[in-house]
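With one protein chain held back, the other chains of the complex are shown just where they sit.
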Amino acid sequence: MNKIMFFAHLRDRVGEESLTKDFSGKTISELKQMLEENYGLKLDSVMAAVNEEFASDDEVIQAGDTIAFIPPVSGG
Amino acid sequence: MNKIMFFAHLRDRVGEESLTKDFSGKTISELKQMLEENYGLKLDSVMAAVNEEFASDDEVIQAGDTIAFIPPVSGG
Amino acid sequence: MNFEISKDPIDIQSVIDKVVQREAGAITTFIGTVRELTHGKKTLYLIYEAYESMAVKKLEQIGTEIKERWNGAEVAITHRTGKLDITDVAVVIAVSTPHRADAYEANRYAIERIKEIVPIWKKEHWEDGEEWIGNQLETVAYPKGKPEAKDLHE
Partner (left out) sequence: MNFEISKDPIDIQSVIDKVVQREAGAITTFIGTVRELTHGKKTLYLIYEAYESMAVKKLEQIGTEIKERWNGAEVAITHRTGKLDITDVAVVIAVSTPHRADAYEANRYAIERIKEIVPIWKKEHWEDGEEWIGNQLETVAYPKGKPEAKDLHE
């Protein structure tokens, strides 16, 4: 299984802090496309993090990975 | 009368925090020369302040002025 | 723990205390506070949200980058989350170094990196609405659209 986490406006849009579902074998890019279709999200300027490290769109999700979607940050 | 103030190594050398004496009508330059002769001070890299403002060597001392000798500063 | 996300108000002195060292002649701090006006628009308050575990890791990464670039530097950073009012402290960065030029430069580097790679977001609340701030408004985080290659791994 995988945990998918949302923050900021993405969390508001999805209406959940996280989803749990199996996405192993899929790429981040494929996951993004699925989420865009199912939730109407816009994810082109959103980075993914896999297990708390930024990941590129072609990274392949492994069983147990935690995926987070990171909109452009605005801390500081 | 004038108050003449010394700081840092000049104070150690003169042995006093200040002198009181009338120097009105003399320039800072002339006062420096007198102090160099009487106390063996070296004042070429020492600035004078008249009434708490830096003053040039040709400034003429007025009655009541407070003169301070300011070695290169090292605060901060 | 020199790198923290805090739900409570930040005690500035305690962040400074973490970087005191006998070899330091200079400590700089950056204190980010909530400003009332941005481009003439009046902010009422902010909400900061963080991906806390990752944010701590990314603050640690910034600390590591600074220690590699500035010899003898010590770094501590605490970022606040939750609701903040005008003049409240959002972030405190403390850097100590033997000489002062480095303390300024390394501190400046830290805040710029926070705005690039640390997963923290603010939601501005104005009189007429609210919005999560990303690159669409005053900030351009990810100057090239996303963190650059060098940001992906430590």
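Letters A, B and C mark the chains in the order given here, with residues in each chain numbered from 1 onward.
Going forward, contacts are C-beta pairs under 8 Å (C-beta built on N, C-alpha and C of every residue); 3 or more make two chains touch, one makes a residue touch a chain.
Because the structure is predicted, anything quoted here is derived from the model rather than measured.
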item	value
Contact list for the unshown chain, restricted to visible chains	B, C
Among B:Gly15, B:Gly40 or B:Gly76, residue touching the chain not depicted	B:Gly76
Positions on subunit C where the hidden chain makes contact	12-13, 16, 20-37, 86-87, 96, 98, 100, 103-104, 107-108, 111
Where the unshown chain meets subunit B, residue by residue	5, 7-9, 11-12, 45, 47, 49, 52-56, 68, 70-76
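By definition in this document, only the chains that are shown with their structure count from here on.
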item	value
Chain-level touch network, classified as line, ring, star, complete or other	other
Chain centre separation in whole Å, for subunit B relative to subunit A (CA means)	72
Separation of mean Cα positions, subunit C and subunit B [Å, integer]	49
Distance between the centres, which are taken as Cα means, of subunit C and subunit A, whole angstrom	24
